[in-house]
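Entry: chain A
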Amino acid sequence: MNFSRMFHNLNYVVSALLFLMGLYTVVVKPNLIKKLIGLNIMETSVFLFIVSIGMVEGGEAPIVAEGVKSSQMVNPIPQALILTGIVVAVSTTAVALSLCLKIHERYGTLNAAEILGRGEP
Partner candidate 1 sequence: MPLAFAALCPIWGMWRRKACFPWSLLGVAITSFLVWSLIGKVNASKVVAYNVSGWRPPWGIQIRIDYMGLLMACLITGVGLMLLIYSWRYIVSEIKEERIPYYYTLYLLIFTAMLGFSITSDLFNFFVFMEIFSITSYALVAISGERMALRAAFKYLLMGAISSLTVLFAIAFLYSATGSLNMLDISSRLKSTAYLPVASVALILFIAAFAVKSALFPVHVWLPDAHSIAPSPVSALLSALVIKMGVLGIFRILFTVYGHSFSGLSSTWNSIAGVVAWAAALSIILGSVMAIIQRDLKIMIAYSSVSQIGYILLGITLISTRGMAGGLYNIVAHAMGKACLFLVAGIFIYKHGLRRIENLRGIGRTMPVTAGAFALAALSIVGVPPSAGFVAKWYILWGCFQEGQYAFVIVVLLGSLLSAVYCFRVVYYMFFTGAGRPGVGLDEAPFTMLAPTAILSVGTLFFGIFATLLLPSLNNAARVLLLK
Partner candidate 2 sequence: MSKIVHSVLPAIIMAVPWLAIPGAVLWGKKRPGAAKAVYVGCTAATFLLITTMYPRAMDGVVSVQHLVEVAPGINLAFRVDTLGFYFAILLSVIWLLTTVYSLGYIRTRETRYYCFTAINLSFCLGVAFSANMFTLFVFYELMSLFTYPLIIHEETEIARRAGLKYLVYTITAGAVILAALIMQYYYGGTLSFLGHGTLNSETISKPVLLIIFSVYMLGFGVKACIMPLHGWVPDAHPAAPSPTSALLSGVILKVGAFGIIRVLFDVFGIKLLGDLGVALPMLWVASFTIIVASLFAITQNDLKRRLAYSSVAQVSYIILGLFLLSPDGAIGGLLQIAHHAFMKGTLFLCAGIIIHETGKRDIREMNGIGSKLPITMLAFSVAALGMMGTPLTCGFITKWELGLGSIQAHRPYFIAVLLLSALLNAVYFLPIIYIAFFKGDPMDKLLKHETSRTMMVPVIIGAAFVVILGIFVTVPGLPYSLVKIVVKALF
């Protein structure tokens, strides 16, 4: 593995680590809200990753203005993509949270183990 390249691509490495952290949280934590937080960490890590792709050295915001050459602008596509991605993430979180509300109302707990244990009515 090329470590210098990896160091150069630090954003990517960090986002991969965040992704794994999020995944760990989702799988291991028993609390449903914590699972959701883990999910959000994963989402954010992917956004970080995507935005980092579009970055260029000394880049400017991709807005046409005086004195900014097009070659200096950062890639606008990733920004557009994560805009969509954020909305998707928000939507998923909203649905998940409302599920949590209902689960708490019905089971009286948010602990995954307890919920599984009380599965049978």
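Regarding selection, all candidates are chains of the complex that A comes from, given by their letters.
The definition used in the following text is that contacts are C-beta pairs under 8 Å (C-beta built on N, C-alpha and C of every residue); 3 or more make two chains touch, one makes a residue touch a chain; residues count from 1.
If you're wondering where the values come from, they're calculated on a predicted model, not measured in any experiment.
> In this complex, work out which of 1 or 2 touches chain A.
The single touching candidate among 1 or 2 is 1.
> Flag every residue of chain A that touches candidate 1 in the complex, lowest number first.
19, 23, 26, 32, 35, 39, 42-43, 46, 49-50, 53, 77-78, 81, 84-85, 88, 91-92, 95-96, 99-100, 102-103, 106-107, 115-116, 118-119, 121
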